[in-house]
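Here the complex is missing a single protein chain, while all its other protein chains stay put.
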Amino acid sequence: MAKKVMVQTVINNDDTTFVCETRQTLLEVLRDELGMTGTKEGCGNGNCGACNVMLDGVLVNSCLVLAVEAEGRTVTTIEGVAEAEGLHPIQQAFLEHAALQCGICTPGFIISSKALLEQNPNPSEHDVRLWLAGNLCRCTGYDKIVRAVLDVASAGQAKAGA
Amino acid sequence: MAVVWIPALIRPLTDGKSQVEVTGENVREIVEALEALYPGVAARIVEDDRIRPGLSVAVDGAVGNKGLLEPVGPESEVHFVPAMTGG
Partner (left out) sequence: MAVTEKAMHATNGHTSPPASKPADGYTIIGSRPVRPDGVDKVTGRAIYGADVRLQGLLYGKVLRSPHAHARILSIDTSKAEALPGVKAVVTGADLPTAADKVEDLGESAINLKYLSANILAHDKALYHGHAIAAVAAVDSHTAEEAIGFIEVKYEVLPPVMTVDDAMADNAPILLDGLRTDEMGEMGSKPTNLAKHFRHQQGDLAAGFAAAEVVVERTFRTETVHQGYIEPHTGTAQYNTDGQVTIWASTQGTFAVRNQTSEILRIPVSQIKVIPTEIGGGFGGKINVYLEPVAVLLSKKAGGKPVKLVMSRTEVLQATGPTSGSNIRIKIGADANGKITAAHAELYYEAGAFPGSPVGAAANVVLAPYAIDNLQVDGYDIVVNRPRSAAYRAPGGTNAAYATESVLNEIAEKLGIDQAHIRLINGAKQGDRRPDGVQHTEPIGLLETVQAIAESDHYNTPLTGKYQGRGIACGYWNNWGGKSSATAVLNADGTVSLNEASTDIGGSRASIAMQFAEAVGIGYEQVKPRVGDTDSVAYNDVTGGSRTTFSTGMAAHNMGVEMLSQMKERLADVWEVDAVEYADGEFSGGDNHISFQEAAALIYKTGEPLMVSSTVFPRSFGPGFSTQLADVEVDPETGKVTILRYTIAQDVGRAIHPSYVEGQMQGGVVQGIGWALNEEYIYNEKGQLLNGSLLDYRMPTALDLPMIETILVEVPYPGHPYGVRGVGEVNIVPPAGAIANAVANAIGSRMFELPMSPARVLEAMKE
């Protein structure tokens, strides 16, 4: 058995300490050790974006991050996106636009979209497509996903302008 | 009488006829009637007392799975076609 190390992090605003092997990815620890299975594995090598999380506010593929790299850092996963008063506007928009079919890629898309809108609150269609090019969806053809993200952005702009 | 569309590769047994009129109340009787007219046809359609695997029977365009017991009407059209599946 490989030697285990202790890692202290903040996950979705909760202080979280876990023990892991150095070879384990952040994705594996989130899912198998912490039971946070909302973050999905689609490819295991950074090509599909289903495992996307935020690490210190930066979008990462959690399958390409070792769990020990989370030491002293903050992690946001899909489980931390909804707000106390209900769904995040991006989550709500995905539902209203029918921007998911099977839903396996959805957590990754929501995390990526949130990261985009935090950086660029008023993206063009091209901006959205470029930013989301790291997330694969095989069901929707992306049309309704792109519309959902643009909808949230334009609602945010309307709110900011009000 | 029911009209049976003879699969192209079996037509050498039916003197090249592509459609044959026979009487029968279900597919089994239809096949028996065909066999009486054109010996050898039944063996090409039926195996172990069922429609050969990979083949399905359409009666008036409807594909059931009663196989040889599928009812056939007096004016029915019967086709033996390769089974089709979807994703």
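Letters A and B mark the chains as written, and numbering starts fresh at 1 in each.
The rule we apply is simple: contacts are C-beta pairs under 8 Å (C-beta built on N, C-alpha and C of every residue); 3 or more make two chains touch, one makes a residue touch a chain.
Just so we're clear, the structure is a prediction, and the values are computed from it rather than from any experiment.
**Q** Would you mind listing the shown chains in contact with the chain that isn't displayed?
**A** A, B
**Q** Which candidate, A:6, A:19 or A:43, sits in contact with the chain we can't see?
**A** A:43
**Q** Touching the left-out chain: which of B:1, B:36 or B:63?
**A** B:63
**Q** So that we can see where the missing chain sits, which residues of chain A does it touch?
**A** 1-2, 21, 23, 28, 31-32, 35-45, 47-48, 50, 77-79, 81-82, 87, 91, 93-98, 100-107, 110, 124-126, 128-130, 132-147, 150-151, 153-154
**Q** State which residues belonging to chain B touch the missing partner chain.
**A** Contacting residues on chain B, toward the hidden partner: 5, 7-11, 18, 43-45, 47, 52-55, 58, 60-65, 77, 79, 81-87.
Assume only the chains that are shown with their structure count from here on.
**Q** Between chain A and chain B, what is the gap in Å from one C-alpha centre to the other?
**A** Result: the chain centres lie 57 Å from each other.
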